[in-house]
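One structure coming up, written as structure tokens, with questions to follow.
Coming up: chain A.
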Amino acid sequence: MPVLHLLNHTPRGSESFARCLESMAEGDGLLLIEDAVYAALSGTPSAGELRAVAAARNRCFVLKSDLESRALSVRRLAEGFECVDFAGFVDLVAKYDASISWG
Partner candidate 1 sequence: MSGIEFTAIRTTEQGFLCDYNAWDETVAQELAGRIPLELTEAHWEIVHFIRGYYLRYRHLPNMRMFVKAVQKNLGDDKGNSRYLYRLFPDGPLKQACLVAGLPKPPSCL
Partner candidate 2 sequence: MKLAIQINGHPASSMAATTAYQFIKAALRKDHQVILVFFYYDGVFSRLVPAHTEAETAAAVAPPDWAALVSEHGLDLVICSAAAERRGLAALSPAAASDLMRTATPVGTFRAGGLGQWVDACLRCDRFIVFAS
């Protein structure tokens, strides 16, 4: 059963980021919301780690409004990330069998 993983904190100062990546199975999806969008910025080590996960045929998504409310344009996203709006967020929840919020 493919799972949608949700992260909402920056990769620094919390074990959630590493724990989430370690717990992702092939076919799972990852959605970065709130402060977790910082993890997908181009040139950051976290974006590199996330891309490595994406390479294992997972999908990585970023909530667009949380990027923009943090004064970050979509252009600053590292390669391999897809932007979704809240409607897309709802669709992802529907698409995957279950969701997990790592906090």
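Observations
The definition used in the following text is that a contact is a pair of C-beta atoms (placed from the backbone, for glycine too) under 8 Å apart; a residue touches a chain by one contact, two chains touch by 3 or more; residues count from 1.
These made the cut because all candidates are chains of the complex that A comes from, given by their letters.
Everything numeric here is computed off the predicted structure, so don't read it as measured data.
Candidates 1 or 2 all come from the same complex, and the one touching chain A there is 2.
Contacts from chain A toward candidate 2 in the complex involve residues 6, 8, 33-35, 65-66, 68-69, 85-87, 89-91, 93-94, 98-103.
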